[in-house]
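Of the protein chains in this complex, one is absent; all others appear in place.
Let's look at subunit A:
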Amino acid sequence: MTLRSVKTPLLEVSGLCTTFGAGDTSVPAVRDVGFTINKGEILGLVGESGSGKSVTLRSVLGLSRRYGRTTGSALWRGENLVTLPESDMRRIRGGEIAMIFQEPMTSLNPLLTVGVQIDETLKAHTDMSAGERKKRAIEMLDVVGIPAAGSRLFEYPHQFSGGMRQRVMIAIALAARPKLLLADEPTTALDVTIQAQILDLILSLAKDFDMGVILVTHDLGVVAQTCEQVAVMYAGRIVEQGSVRSVLREPRHPYTVGLMRSVPQNVPPRTPLYSIPGTPPSLLSLPDGCAFAARCPQRTAGCETGRPELETLKGGRSVACFNRVEAKGGAAA
């Protein structure tokens, strides 16, 4: 519903698969994932733990190469990131595409000052002089809302609180002005008040720098308030995808419906909450049919033998289900 005349695709991912091997067993963590992200757009990636959200992000950046096999394509300015040699990858990683990791407590180097850690990125990806780099580092800390930025450059990560460390992570990620930001649960470790600040910050930066953002989260509220597009993942696949408004208003995949219903909102207090029966399947022994079949209230005989493909419906929504939940008003937009 945004009135953006031209949507320029920034990153086009298709058929992305990542498998981790351990001896004779192989764990397919991401299976045939595809999505497109445009300039200035925020895509939410949701799902339970182990559904492959983080591995998807890591595969795009080539971070899961060392211990897994990635196939498929992730087109970035005409180059396929999946097959790009490591040396070229280093140029893109941190420069054009930046990532914010989940745990601000462990992702910063405790032995280096914050200033040095921001400088590192700039040294690697820009031709700025030392003076300019310092100026940019201060500017970035300022942008992410760290007071007295100039003096805090010389402080170590332990001198910052959790929320402040997450801001430092964002400052490092954004220092080289990336065109795409991959944010892996950037606010999960934080309090709601700080979460709101960080999300607002990411939103305004996406707008100001026309930066694409992929936001991995398990909080549907965060998606509702931040993203334009959303992809729901289950057992390594995308099961439903579309605009946030339409997916959250009228989920068509039974799994999305279940996720939405488990959130205690608009239910009478102290009544039993809805919960999806059973547990996600082990990735070591995935069923032949639909991975969600065993837990699905709408399953039919066909679900256990055939696997539903992600099918695009009217209005840009894609759903991978044989027995889609009917749209309430008839017309899903």
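Just so it is clear, a residue touches a chain if its C-beta (ideal position, glycine included) is under 8 Å from a C-beta of that chain, and two chains touch if they have at least 3 such contacts; residues count from 1.
Throughout what follows, contacts and distances are computed from a predicted model.
The chain absent from the displayed complex carries the UniProt protein name "Stage 0 sporulation protein KE", chosen from "Molybdopterin-dependent oxidoreductase-like protein", "Carbon-monoxide dehydrogenase large subunit", "Iron-sulfur cluster-binding protein" or "Stage 0 sporulation protein KE".
Considering A:Ala124, A:Ala148, A:Val192 or A:Leu284, the position touching the chain not shown turns out to be A:Val192 (whole complex).
Check A:Ser204, A:Ser262 or A:Thr305 against the missing chain and you find that the one touching it is A:Ser262.
Across the entire complex, the residue among A:Thr8, A:Thr279 or A:Thr300 in touch with the chain not shown is A:Thr279. One chain of the complex is left out; on subunit A, the residues touching it are 48-49, 147, 161-164, 191-197, 199-200, 218-222, 224-226, 244-245, 248-249, 258-260, 262-265, 267, 269-270, 272-276, 279.
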